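One protein chain omitted, others in place.
Which chain is which? They are A, B and C, in the order written, and residues in each are numbered from 1.
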Amino acid sequence: MSVKDKAAVVGIGRTKYYKRGQSFPMTQDEMAIKAITLAIEDAGLQKADVDGFALYSAAIDPGKVAAEMGLANLRFAATLTSGGGGAAGSIGLAAAAVASGMCNYAVSLMTLQQLRHRLGGTQVAPPADPEAAAAMAAMMRTPMTAFSQANIASPGHNFAMITNRHMAQYGTKREHFAAQCIAQRANAIRRPTSIFTEPLTMDDYFNARMISEPLCLFDYTPETDGAVALITTTVDRARDLRQPPAVIAGSANGGTGKHYSLLGSFQMPDESFASGGHRDVAKQAYRMAGIGPADVDVALLYDHFSPMVLMQMEDYGLCPVGESGPFVADGNTAWPNGSIPVNTHGGHLSEGYVIGMTHAYEAVEQVRGTAVNQVEGCEYALFTGGPATIPMSATILRKA
Amino acid sequence: MGTFEHQPPVTLTDPAADDWTQGFWDAAAEGRLAVTRCSSCGTFRLPPGRFCRACGSQEVTYETLPGTGTVFTCTVVRQPLSAQDAAGFEEYVPAVIDADGAPGARFVSAVVDCAPDDVAPGMKVRVVWDRVSDALSLPYWTPE
Amino acid sequence: MSLKDEAAVVGVAVARAEGADAQLAMPDLAIVAANAALADAGLERADVQGFCSPSGVCDHGALASQMGVPEVSFSATLTSGSGGGAGALALAAAAISGGFADVVVTLSRYESAPRSGGTGPNALLRPPPGAAASAYGLSGGPGPDGALSAPAALRSYGAAAALTANAYLHRYGISREHVGRWVVQARANAGEKLSLDDYLAAPLVIDPFSELDAAPGIATSYVAAVVTANVERARDLDQPLVVIAGAATGGSPINGAPWQGPAELVASSGHRDVAADVYGMAGASASDIDVALLADDFSPWVLMQLEDYGFCGVGEGGTFVADGRAVVGGTVAVNTHGGNITDAFARGVTHIDEAVRQLRGTATNQVPDASTALVTGDPGTMPLSAVIMRRA
Partner (left out) sequence: MTTTEPTAKPFRNMPPPNLTDPYADARTQPFWDAARQEQLLGPKCAQCGTFRMPPSTFCPVCLSRELAWEPLPGTGTVYTFIVVRHPLNPMAADYVPFMPAAIDADGAPGMRFISNVVDCEPEDVRVGMPVRVVWNHVSNTLTLPFWTPV
């Protein structure tokens, strides 16, 4: 009794990816509706078919978007409770929605405009609006705040703490992170959708300014705008639609209770501190899909920061724990000749950041066989959401 | 007491207009009631939003309406709902109006210059304007 | 292929901020409630894998780590609307039948309504101090679309609800006496005294609502927790087996653009599509329902849902109640615990709590051999929701 092989992604749509703020004057809802409309066309469906929203990070208000699109009916409207950690898991939520009979065609999407609100910005800079600033100040006046006064104030700071531990514990080097950034950039510049169009060299990487040591500028995802939407339905309905179904073999969203504090107080136990925190999620996803790491043909791993790609490779068993540095430096994750190509679309680091949904889009194209940097004979594509707080997530798509 | 009797305690000063609502406010400044209409399929729509609900087009025109209509539903706010409304509070009549000439689009506003208990669904009304500033005129409705 | 009969409600509990818990913040109160519901089910923290809630309750990850849940494998909420927990239960059933979790904790949180300028308890008729007017996602405030409806000055959720309630009452000629008969019935179900004359004498705040027509503000905050489990797992627990036979969420998109669209849909609870879905999945109809716990932030919602869920014809909700058919022993027992418009709600007796007690045979106002219960979620904000539970 699980969603294994019961649902499939049948439609994908996306807007252009813009440098931060350049999608204005469009609104986030407007970009979402454009991406959904393209996904409906891609699937060969009608607008009236769409009746569910399986989201993460509460990307939109489904009632408002359904009204603005003139959808006939809305029968499912739920969201995973975390931010980017839920990206891959939202496709699993869509599978649960259609397999449970609660709706027929579920949209999963992210839409993002970073004109005024920068996700990577500091978490302590008071918001401009005085009322919100006062409310935030009031929230800080609790007995727990004084116990975390280290000024660790942004996602980059948090993941640099974990990266530094990994480097000390396993001897991982900045050259290893650079190798992954360079491999992904090489994939991105072959794609018209990518924000970056020039190759990245070791010199570029080591000449770049340090932001939160050991993370330099190129270890950080660029901040971009855009929207990506996917449509999921049951495998029976998927058969007679326009595209080959990308079957959902397995999915998981959750995490480990003791690993929860990775963006807060850093109390994670020694055995999982220097990791992506995905080990339980990986176990759950592989168990549902009935496969293991060796079956994965391409991995689209959430890369808000380059070291977290290496740590997820260890969490998902794509290489032994502690050995992701040399494994990447030896070219194993490069396309087309790597043993396990990682982020064939260039990922957040080089193609564009829409909080993980570009990874979902690439996973569908890989199992359809239509990706720009296609992995020959790709049968299983793994894509993940976060490292982040609970829930993080993973979904495994299979060629029909 | 605002421009009208039983005028709601409205405090809006900036309509935050975008390309899909500016036409409404331009017409309002000239005392004309206009409604968003899809340029490709002619469907009227409120609230404007950026897409036609019927055909998905983003192209709009603004159709000037006769400025008459019928109360679809209404209510009467009998007590101030927040401290800021208490000073000089008057009962007021929020109402949803079926505007003549725009089938399928209803205006959400209020009926003014009449006894609140006289207002009921089906009542014939016409638009009147409260000029808040040069750039902003707000539409209210009053019995014909 | 559906979630029918694959999940069961195995534990319910409420934790109120009083006594030793009086100073607890809501996330900590949620830990107390979750553990009490697990005890009711005979389960341990380590058994828990999933968390579901109506929108915006608390950070499930923080809850799991602080309460010592070792591994989470599902964490979701509805996108908006309280759904009174019915929608979150539907989500839990979908997670269980989807193989994401065997045991799911659902949390609904009710915070004490801040005093609104001292003019009365209801947080629904009046906005909490400082809160921007917001209703149905429609606000006379910010945003290009919202500005167009600013003239209506819909300061509170109740002001918007009043426009829908009046559309319904006027369309079908239903009087405040009819609505009053329901409010008196609800109070009696909760063991509270109210006469029709008292009801009619209460001053109106926003037509057709007096203070007695809307859920009162909560004096003492509480969190209601429900534990749902895979039906095989539930069979070897001690509580009587209460299975989720059907679940549906959603509603008509016109709710996203309030009062636009066909008049008979606007003048309704918006639940007609949800009703068709939940009955369809459960293979049931109105006549199979022994007890209906209908979401009632506002008294007319009960009359409107009696019609949308097929207990009577369209427009007949008022006479249905007036003829005494909504009582234990009538056509269907409705809100046997009183519901949200009574002080029972303020004390923490929720619709799901009452449904489970009725099916376990432990309710105060017990329906003899109750075997099928319908629970619906709050009309007005999307998504609406409904669950049918059956004593297996």
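Note that in this section a contact is a pair of C-beta atoms (placed from the backbone, for glycine too) under 8 Å apart; a residue touches a chain by one contact, two chains touch by 3 or more.
The model shown is predicted, which means the values in this text are computed figures rather than measured ones.
Touch, as defined at the top, links the missing chain to these shown chains in the whole complex: A, C. Only one residue from A:46, A:265, A:339 or A:370 touches the chain missing from this view: A:265. Within the complete assembly, A:211 is the residue of A:72, A:119, A:189 or A:211 that touches the hidden chain. With the whole complex as reference, residues 121-122, 124-125, 140-154, 157, 160-162, 164-165, 167-169, 209-214, 257, 265-267, 269, 273 of chain A touch the missing chain.
Summarising the interface, chain C meets the missing chain with residues 24-25, 28, 31, 35, 65-68.
Throughout what follows, only the chains that are shown with their structure count from here on.
Farthest chain from chain A, judged by C-alpha centroids: B. The geometric centre of chain B is 33 Å away from that of chain C, both derived from CA atoms.
Between the CA-based centres of chain A and chain B the separation comes to 43 Å, rounded to the whole angstrom.
Taken residue by residue, chain C touches two or more other chains at 257, 260, whereas all remaining positions touch fewer. In chain A, the residues that touch at least two other chains are 67-70.
Per the touch definition, chain C reaches chain A in the complex via residues 1-4, 6, 49-51, 53, 55, 59-62, 64-65, 68-80, 90-91, 93-95, 97-100, 130, 137, 230, 247-257, 260, 273-274, 277, 281, 381-383.
Note for the complex: chain A touches chain B at residues 25, 27, 29-30, 33, 37, 47, 67-70. Within the complex, the chain C residues that touch chain B are 116-117, 119, 125-127, 129, 138, 140-156, 159, 162-167, 170-171, 203-208, 257-260, 263, 266-267.
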